[in-house]
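Pasting a structure here, questions to come.
For this depiction, one protein chain was excluded, whereas all remaining protein chains were kept in their positions.
Letters A and B mark the chains as written, and numbering starts fresh at 1 in each.
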Amino acid sequence: MAVTDTNGERRRRAPFPRWIKGTVLTLGSIAVTMLGLLFITFIIGRVMPIDPVLAIVGERASQSTYDAVYEQLGLDKPLIVQFLYYLWDVVRGDFGMSLLNARPVSEDIARVFPATMELATLGVFIGIVLGVPLGVIAAVNRGSWIDQIARVVALVGYSMPIFWLGLMGLLVFYGILGWVGGPGRLDIFYQDIVPSRTGMILVDSAIAGDWSVFWNGFSHIVLPASLLGYYSLAYISRMTRSFMLEQLSAEYVTTARVKGMSERAVIWGHAFKNIRVQLITVIALSYANLLEGSVLTEIIFSWPGIGSYITTALLSADMNAVLGGTVVVGLIFICLNILSDLLYRIFDPRSK
Amino acid sequence: MNSLTKLMTSAALGLAVALTAAPVAVAETPPNMLVIANRIDDITTLDPAESFEFAGSDVSRNVYQKLVNFDPANLDAGYQPEIAESWDVSGDGSTITFTIRDGLTFHSGNPVTAADVEYSLRRAVILNKTPSFILTQFGFTADNVGETIVADGNTVTIKTDKPYATSFVLNCLTATIGGIVDMKTVMENEVDGDMGNTWLKTNSAGSGAYKLVSWKPNESVTLQSNPDFYLGAPAMERVIVRHVQESASQRLLLERGDIDMARNLNPEDIAGARDADGVVITDELRGRLMYVSLNQKHPELSKPEVRQAIKYLIDYEGMQNSFLNGQYVIHQNFLPRTFLGAVDENPFSLNVEKAKELLASAGAEGMELEVGVREAQERIEIAQTLQNTFAQAGITLNITVGTAKQILARYRSRELDVYLGAWGPDYPDPHTNAGTFAFNPDNSDAANATGLLAWRNSWDTGGLTEKVAAAVVENDRDVRSKMYADIQAQFRDTAPFAVMFQKIEQTAQRDNVQNVNLGGATTAVSYWPITK
Partner (left out) sequence: MSDATAPDLTWREWLLTDAPTSRRHARLANFYQGWLSLRANSMAMFGLGILVALLLVAMLAPFLSPYDPYVQSLGNRLQPIGAEGHLLGTDSLGRDILSRLIYGSRITLYIVALVALIAPVAGLLVGTVAGYVGGWTDTVLMRITDIFLAFPRLVLALAFVAALGAGIENAVLAISLTAWPPYARIARAETLTIRSADYISAIRLQGAGALRIITKHIWPLCISSLIVRVTLDMAGIILAAAGLGFLGLGAQPPSPEWGAMISEGRRFILDHWWVATVPGLAIFTVSLAFNLLGDGLRDVLDPKDGGE
């Protein structure tokens, strides 16, 4: 769902010539952005009419139990004091304990984030492998039926409600055909077989050399990853097409053609080479969006990822978990942005 | 577009299919393993002194033993000896002495002793967590447990502040909070004087049929059998409860044979699963009630005729036979069926004409009310049905949907006109519901008795409070039962509560799974008798 509102404008080119100054400014702006992110999340958490105390003690608690927990959470202190306490903990790398399951939030995130990462990585991989060629072909054959089909494929991807597509996919490919694994990351009897090193089942099982677990994990991930892949495909292929069109209308392409260079060499050797950098930005954005966690996909496929983790936490007023999750996701988003900026500066021929 | 989508997905799937060559045949879980799909997102802790939700009691019942407990083969027999081999009640009925059974051991290998029992019960009182009221209602406090809960040799004696009905006290001890923990192991894991609370939230130290292997929040609970269980090693060596939110997903998993049991199928999926090969459906009456309540602070709703009228504006039959089909049965009394004192009289049915007359006689026409309901589909549908029938009598009902906690917070602060919700008994004694629906000693805002449903609806109970207080100390079972029947008769007629339905849990399971008991209206599921 979130994939559709991405755009290329997020990328920022650092206007500062000297790299030291640039680095300092970049770090500064990250810090400011993170602080703002934390503060807004914190405020939302506090003004939300979901009582965190009630979330812990439940419906039947006596008033004395309620009051005890209220104080224990520090809710009797002024808002700004609560925020500063929280900030101090975060700076020291402590996201606090989840109010609901009494575990360190960092532990929870370490458990749910790899699940999302695995799904997002495979999703964006599918998006690139299918989306980039589709975009290039569409641009080259502009206006032809191939272009039209590519357009429809992409726009259908933009337009499909994922929760409906997910349920239908599950019904058809798992329920009726039995081609893929069901909801969850593994069949029950494959669970807890390989030691968790990275938290990503495909990677862990490959490291352990246990291919039966690997294939079982793969059969579970392939459907949700294909769905997410379809969404990134839609975006990636459209952007690839417009970048390519821009290049193909450039003078050097005409010159190359006039010189008698083969069409293949013109397209892949010149035009495509020049859009690689722009593509990196687009892919980084797609990836960042998938890493935010596709809440609805995760719910439908019982995928224990960060999107559903934050959502569940939010709805049950587990503010430490929401804050921790938001910080991690925000940080990754910002880092990916910076990374794509960096790549841009390294590879962009014009910026040299 | 469907074919297009399929095309895209198939392209990606092709590889997987080619390599795994998964057979379409129904899979099967290993013979010594029980796999269950259930919604377990309500678990917030597994410490028996703190755990209070449905999925948590399912775990607790299989991990911790209690002084007295229910036999899954015969729930109707009531509480039976477990850790306590026998007990004596003193002359005035306020002191009970339990004799501890010999030869029981905890999972750690430590013997179960009177000292462990003393520690566990005191601990529950001192920690003062949510369910502690189940014990503290007998007058136990953190200050007096030294005198009121005392171990001596192989006996434990508890002294209540009044002579309560013995059945009431023992029923309360069968609740999750009565679970006996391994003192030595727990104290080894104590942090900052928390009596092991933090550790026990995610670990177990019991003597029951199973021990906890892991609890991954919103993901799974895994239990491992205890080979030294005093009734013999359970047949299912491993029990895995997996969190699956969607009914459709649960059904697919079951029909494909990837799980043995699905516990949250909706009526339509139950109907569909009934036709599937190798799946059987079982029904079990549970204790949960669905009710509508009317805030007595509302000037119109506080009129007796209006309260009556509302009870005639509910399409009990229509709902029972349509979207609640098979999962709720009409029940208009606050004691669930199978409880001591439960009655079966359901005098109300949809009667718009009568309701209109009652409203007219009260001069309450054209009301506009707000109903709060949590975002669960069946409740939203009930709310919409109410909206529909209320409208026929000229009452506008506006539905406010929110998360459970949001709606609950407003209910507890007496803000909602109308609340639509469910109530499940906390322990298997009639007082658990009588003490909340029909008991409200101080109706003032200042009392802040947020735990009492009567208080939340600002209802002074019209004299029922005293009758409830009398019933709870009556030791003659038949007399006590009659007292509750009388209380419910008056309640049905006058209370601002329209109790509508009692829950029937429909479980779909593979046909080789035997001896499943979910715990009826009184307790939770038992895994140890299950075979397949």
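Keep in mind that, in the parts below, a contact is a pair of C-beta atoms (placed from the backbone, for glycine too) under 8 Å apart; a residue touches a chain by one contact, two chains touch by 3 or more.
Everything quoted here is computed from the prediction, not taken from an experiment.
Asks: Identify the residue among B:32, B:86, B:377 or B:444 that touches the chain left out of the display.
Replies: Of these options, the touching residue for the absent chain is B:377.
Asks: Please identify which residue in A:167, A:193 or A:261 touches the non-displayed chain.
Replies: Residue touching the absent chain, from the options given: A:167.
Asks: With the missing chain put back, one of B:27, B:285 or B:401 would touch it. Which one?
Replies: B:401
Asks: Of the listed residues B:106, B:140, B:323 or B:439, which contacts the missing chain in the full complex?
Replies: B:323
Asks: Name, in rising order, the residues on chain B that touch the hidden chain in the full complex.
Replies: Its contact residues with the unshown chain are 1, 246-248, 251-252, 266, 268-269, 271-272, 315, 318-319, 321-323, 375, 377, 380-381, 383-385, 387-388, 399-403, 406.
Asks: Touching residues of chain A against the unshown chain: what are they?
Replies: That gives, for chain A, the contact residues 1-2, 4-5, 7, 9-10, 29, 32-33, 36-37, 40-41, 44-45, 47-50, 148, 151-152, 155-156, 158-164, 167-168, 171, 175, 242, 245-246, 292-293, 295-296, 307, 310-311, 314-315, 322, 325-326, 329-330, 333-334.
To be clear about the criterion, only the chains that are shown with their structure count from here on.
Asks: If you look only at chain A, which of its residues touch chain B in the complex?
Replies: 49-51, 54-66, 68, 98, 100-103, 108, 111, 126, 130, 152-153, 156, 160, 165, 167, 169-175, 177-180, 182-184, 187-189, 191-192, 215, 218-219, 222-223, 225-227, 229-230, 233, 299-300, 302, 304, 308-309, 312, 315-317
Asks: Which part of chain B faces chain A closely enough to touch in the complex?
Replies: My answer: residues 1, 4-6, 8-9, 11-13, 16-17, 19-20, 22-24, 27, 29-30, 33, 35, 41, 43-45, 52-53, 128-133, 136, 198, 201-202, 216-220, 222, 240, 242-246, 248-249, 252-253, 255-256, 258-259, 403, 405-406, 408-410, 412, 426, 448-451.
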